[in-house]
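Missing here is one protein chain; the remaining ones are kept as they sit in the complex.
And then subunit A:
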Amino acid sequence: MARITAGVASSHVPLLGVAVDQGKTQDDYFGPIFKGYEWTKKWEEEQKPDVIVLVYNDHASAFDANIIPTFAIGCGETYKPADEGWGPRPVPDVEGHADLGWHIAQSLILDDFDMTIINEMEVDHGLTVPLSMMFGQPDNWPVKVVPLAVNVVTYPVPSGNRCWALGEAIARAVESFPEDLNVQIWGTGGMSHQLQGPRAGLLNREWDNKFLDLMIGETDAARHIPHIEYLRETGSEGIELIMWLIMRGALGKKTKCLHRHYHIPCSNTAIGHLVLEPDN
């Protein structure tokens, strides 16, 4: 049987992809950020996951303003990196796991989650930057990926509670997949950042660290944080953190923290990163 063995949370700032692609990960600016991922890169080499359910948001790349799916799951065979205005990132194509993707999609729909199913799409920095942070620059990504895209751009975005419950349902779906697979779930985006308007540049170290604390152990308090709190405390784009709740929900009642990293700044953003294990 397939099983979710771990959860990883990480920011997905596009500039991190630029740093990797241009070989700047050791310089004074990026060094301290990437140092916090070294532990995880080694750990991933040992863990050798088969599939990542990768929760991310599309930044006006695959989805335009026309169709706005709240939760969309990729069920395709392969996904190409998107051209976000300066040419596609020079990273390998992302290999899907269509069997698991379709299985999760079907299970979620029967479990009352009305998913949008995607067969073909391009994937942007939201998905490829976390892969680069965890796996570096391989010729081919060492895992298959089931992309799960969340609308965190057009309001209302889904509630934290709904995200957490979706994570719980994803765990049930994975557990009923007959093949023996080591599956990780990643929640990406955040932490505090605001990319627009006169308040741009807002960062909130204290709130971010409280949120990191809430991902660990038995508490489920984070599922009840209202949107307005993210907006006021973490900037307009900090709302991406609701995607971490899908990851956290999928790990069950209790988690153990294996690794934690926080750094300010990367471009406009606070970097947060966690590696969690279910501890049930």
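As a working rule, a contact is a pair of C-beta atoms (placed from the backbone, for glycine too) under 8 Å apart; a residue touches a chain by one contact, two chains touch by 3 or more; residues count from 1.
Assume contacts and distances are computed from a predicted model.
*Asks:* Just by its UniProt name, which of "L-serine deaminase", "Protocatechuate 4,5-dioxygenase subunit alpha", "ABC transporter permease" or "5-oxoprolinase subunit PxpB" is the chain not shown in this complex?
*Replies:* Looking only at the record, the undisplayed chain corresponds to "Protocatechuate 4,5-dioxygenase subunit alpha".
*Asks:* Hey, which of A:Gln137, A:Ser176, A:Gln196 or A:Asn280 is the one touching the hidden chain?
*Replies:* Per the contact definition at the top, the residue touching the missing chain is A:Gln196.
*Asks:* By the contact criterion defined above, which parts of subunit A meet the unshown chain? Give residue numbers in ascending order.
*Replies:* 14-15, 59-61, 64-66, 82-87, 153-156, 192, 194-205, 207, 227-228, 231-233, 236-237, 264-265, 267-268, 270
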